[in-house]
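Just one protein chain is left out here, and the rest sit where they should.
Chain IDs A, B and C follow the sequence of writing; residue 1 opens each chain.
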């Protein structure tokens, strides 16, 4: 692969798995139909390269597979468990939350669980309510897990390489809408050399004292008028919206969080203070979802320096409907454009009045 | 039971089950050791009253038990599934989230699932990390579920009676720290007569259009200086804190949400605009937890009418440690008092400066 | 023996329904390839003997739950092909108002409680349906389908155990088509298979040739009668899907050898029934023609139907 070729996100994931498995012989992959690379191709060909001992097709036993991954990880075999759709993660959630995330703590530090769980997120393929869901707040809220939500092919590669060096469990949330999107990819020449960008020094990110280097948030596009705080597919549509807004003379800064736990609140505060107007984007519902945490972080880090109330755009509070109607439930470039228009117009007299009547006006569902 | 006797919260739950089972012959209880009333006594004696056909001891099969409850509920047998500790809920979560919450939607309204899931929340009994957790944001974020978090014996009774008349699934989150607390209890003379207080008309609460009457939030104590937005055990400690603060001349309003989904945002806005200073209390972590949603609702409903940044108090971002050390992780009356002191002092010059240096200062973990 | 059913079922009835399913699946698959249908389509072509044998072995008042490969189950239970096709097309006239799609079709009017997409997850629901039926004194059995892939989901065993200790009217039907997507059953399923496993949980079990609709129907009747009397049962049907798992995999060439697929094609359930029951060629052709007409009508109905409105999409969440 030449350094500057554009590859799909899913290929970047495969490249990361392949390079990491080459660098670290302990790595084992577990998942359904992974030797065939079904359904999205993330593991296609890896069984041929590394053998079926390391690329193991599992039965449809999500709970035991997760538990098996944990047991192997805690005794020296770094494990990657693949869960194709968010909906199926629920079956292994007891193992992930009660065991993977807590074993180190409960054992007084004796056990470490270097497990990576790759899980598809978001709506994709019109598979309806049970397949399509977003679990970012859920997973971020579990002490003992880190949560990656990469938005580009390069980040998919770099963050997965990083996750595969971490000493503790990482959930790798892959927005399925990104799988086919292409982007430049530079693979690491040697172990540890990938481009995670600026990495936080051992520091207090969010509520957590972290000893390891953690990739920081990244300004994906600079702007002066407003900030979109986003991750995963949100970064894609925010960037699209930014281009459209720019043509209208509005410069939207796009802050790509990359990780949701630990959360780079310092970067959120910085961008919020810079633009003074912030839109927090998420794919889970506004009630209980990640946008609440992001908005609170903005307020806490930029209080008194905002020119408009923090706006949120999340999923409608409905299960995902079947078919292309799913798009109706989630934020889009269009709904971002609309939200930013209102943010930058604040406090336009008409709207100010509207807000007097109906508080919470700037808390938006898409459409 | 005389109308004004004080009874423990757990007895109020039992009374609600008993009265509801008398009024509605279809109700069946499912759970482990429930005929013996183990472990907290919520069902003690009910098997004698209603027979083992209606009070069914299950094997330790949380997933199938939840699924069985759903199947029965959707075909005419209203079911109450008991899950003693939050940690065990994870085993039935696929059934709860992918089936109970979505079947009505996915079937175009043909299926209704009048299931009530009673689940213990919070730390209790020093049982350590796997037993003790709080899942309020998780459950509130599931479209298709309602989430009750009653704080008093009367509310435990009233809200459970309400849940047992609802047409759709309700998760009944019982903070285990409340089980032994006593309060007055008035049982409903007849079906539907319980005191759910003011009930919302079919209305848009949170992001959800709700046809049924839904119990509203309740001002548990009025105050002019600051508001604690809380639920469950949080209401108890906020009320304790309010008494202490009152002796110091600070009047804390305590807004007891009662339900977290649908969320009574109008009541939050009203109290926030009234006092201008708000502390949001939760038992899940600040990152990804319910306090983010609550704080965002405050900002959205009371923007421009607040005299201080919204403060949050949630769980530390750690698993629950063993033993009485668990108290260290969760908010307490003392940490509320400290937080309110800082809220009402805002913007005291010294602190204002402190906030300049360290944003997010008013986002507090306990202690 | 459930005389209520056996008496009224003729081989021609079975054939007619199988032909209907076959045409429906072919039409749906083509519509899917033309992108008229979104999402995915899991075809049951080759497995019609199971769908029809089970449904005709049950009473009309019995209930059914299914999984991701459920069109045939639904049609066999009596779901209107027009409304099922409309559901696949995501139209408001679909059985689930177009909000469920291929994997989430429900039609309460004929006891088809629904299909679910999470492998194994419909199985415990059947236990609850059985419990409710028993409490209502209905004598209705609930049959629930799952595949060979689902036999390694623990919830299946939890469910069988529950039905067994509570003596509920539940019939567990394992549609063993030897593969879960690309994975051969024997590579991921240790030991003696689902029937032997289930027997140790105290339920009655039968294993039958799923290509033989009559054998499936008879076995279903026996186990359903037992279930009604308080002994739940498990029926394993050996069958084969003639097409790939879904669009993304070919019928053969990767994980299945061409010869294997061809061998199974020789055991087409429609052919087997026609020959086995000595059905006249013309009768069969007529039935197939009828099926074809109904399916064309169903396609037209689906195409002509509107999608759910945005308002509809916010309905039926809670309250």
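Keep in mind that, in the parts below, a contact is a pair of C-beta atoms (placed from the backbone, for glycine too) under 8 Å apart; a residue touches a chain by one contact, two chains touch by 3 or more.
Worth saying up front: this structure is predicted, and the values here are computed from it rather than measured.
Across the whole complex, the hidden chain's contacts among the shown chains comprise A, B, C. Of the options C:11, C:202 or C:276, the residue whose C-beta touches the omitted chain is C:202. When the full complex is taken into account, the listed residue touching the unshown chain is C:189, out of C:43, C:102, C:115 or C:189. When the missing chain is restored to the complex, the residue among A:16, A:47 or A:73 that touches it is A:73. Think of the hidden chain as still there; on chain C it touches residues 152-158, 160-161, 164-165, 187-192, 196-197, 199-203. Annotation for chain B: contacts to the undisplayed chain at residues 32-33, 35-36, 38-39, 57-64, 87-88, 91, 125-131, 316-319, 321-325, 328-329, 367.
Seen from chain A, the chain kept out of the figure touches residues 26, 28, 53, 56, 58-59, 61, 63-77, 79, 94-95, 98-99, 103-111, 143-146, 166-169, 202, 208-212, 214, 262.
What we mean here is this: only the chains that are shown with their structure count from here on.
Chain A and chain C have CA centres that are 37 Å apart.
If you average the Cα atoms of chain B and of chain C, the two centres end up 41 Å apart.
One inter-chain figure worth recording: chain A and chain B are separated by 29 Å, centre to centre, where each centre is the mean of the chain's CA atoms. Shown for chain A are the residues that touch two or more other chains, namely 87, 91, 128-130, 316-319, 321-322.
The residues of chain C that reach two or more other chains are 96, 98-100, 104, 116, 118, 154, 314, 317, listed in rising order.
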